[in-house]
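Provided herewith is a single structure, encoded as structure tokens, for subsequent inquiry.
Right after this comes chain A.
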Amino acid sequence: MVEKLVLILTPIFAFFVGIFLEGFKRKMVARIHRRYGPPLHQPLLDIIKLLSKKENISHGVMFDLGPVIFVGASILTVLFLPLPHFKQLTPYGDLIAFLYIMVIGSLGMALGAGESGNPNASIGIARALTLMLGYELPLIIAGNTLVVRYGTTDLYKFMTLQSGFNWNLFLLPLTAIAGFIATYGAMGEHPFDTVVAPQEVATGPMVEYGGKHLGLLMIGHAIQVYIETAFFTILFLGGASNIFTFILKQLGVIIVMTLFDTVFPRFRIENAVRYFWRWPTLIALLGLLIVYIGGK
Partner candidate 1 sequence: MVEEIKKVIKGEILEKSPQRIIIKVKNDSFSSTLNALKGLSFKRLTLFTAVDFVKDNQFELVALVYSNENKILAIVKTRIPKENPEIETITNIYPNAFKYEVELGEMFGIKVIGNPDSMKPFLLEGWEDLPPLRKDFDSIKYATEHYEARNVEVKYD
Partner candidate 2 sequence: MENKEYFEKTSYIGALTSTKYIFKKPVTVQYPKEKLNLPERYRGFHVNDLDKCIGCGNCMSICPCQAITMDDPKAFHLVNPKEGSTHLRPRIDYGRCSYCGLCVEVCPTGSLKMERNLIFTSQDGDAFVWFPAEERRTAENGFTQSNEITPLELEKVPMPELEPDVRKKTFEELILGFSEEAAIKEAERCLGCGICMQGCPAHMKIPEYIDAIFKKEYEISVKYMLEDNALPGICGRICTHKCQDDCVYNYRGDAVQIMWLKRFATDMVKDYKVSDPYMFPKTGKKVAVIGSGPSGLSAAYYLTLMGHSVTVFEKRSVPGGALGLGIPMYRLPVYEIDKEVGHLKDLGVEFKFNTEVGKDVLFEDLMRDYDAVYIGVGLSYGRAINLNGEDTPFIIQAIDFLRQVKVEGRRDIPKKVIVIGGGNVAMDVARTVVRLHEINYGGIDTKVQTVSLEDWDIMPASKEEIEGALEEGVIFNPGWGPKEAVFENGKLKGLIVKKVKSVFDEQRRFNPTFYEDQTLFLEGDYIIEAVGQTTNLSFIPEHLMQQLKFTPRRRIWVDEFGETSISGVFAGGDLVETSLGNAISAIANGHRAAIGIDFYLRNVKGGKND
């Protein structure tokens, strides 16, 4: 019963953690910019505002559905992530399934944005899919390394196996680095923000979205932030034994990501993909090799 209740509440929890992480990130970025920045709950205000906007324009059913699919897929993805003490849906879907589901959100957005007919959106979508090709490769290799190491694909087991300070970050630093870069790419932070790149494609897929649609996208995005950080936490930071440690570790991930985010200009899309296929992939492969040689 509790399990089910937690399952229902998880998306909301994920949303609020995502909001908190985003708010924290904005605050931290502001500090690096030498200013104070918005209040911590600003993302929440933004979403409320967006949801309260009136809309009278639609570019078709798919256009409306896009954000819904995005949010739906994000919620689904959240459910496949274990929480401390709670397995969630992990018994029904392992790492492989998770990696698949993770893509659905972006695809949904792609479908919706493609409907808008704005060339910027199309370019953005093309970029998003291309970039996905880029970061999926090292991500999968890194994930596989863990699978090879632990002999299981169950995310909850990953978490329990790393308890104590047996974090993969320390045990498999190379894989962790590759995994970090890939997750970082999935987050779409600088230098991998080619998808939205305001200066180039005017926020790409989101260009025609406004009001409630955008609000939904932002909700989805907040959950995505939760997903990426939680995923990295579970895979490499040993999960957590309680919820606060979990959030704290996610915060740690966000902090490190923000440091990079603030100082690097963005890649061109082809460079980004090439980069992913070169460095993180190589490192991940190296990590895999070490696990193969050392682990066995």
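Heads up, the rule we're going with is that a contact is a pair of C-beta atoms (placed from the backbone, for glycine too) under 8 Å apart; a residue touches a chain by one contact, two chains touch by 3 or more; residues count from 1.
With respect to how the candidates were assembled, all candidates are chains of the complex that A comes from, given by their letters.
Treat the numbers as computed from the prediction; the structure is a model and nothing was measured.
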Of all the listed options 1 or 2, chain A is touched in this complex by number 2
Please give the residue numbers of chain A that touch candidate 2 in the complex, ascending.
28, 30-36, 259-260, 262-264
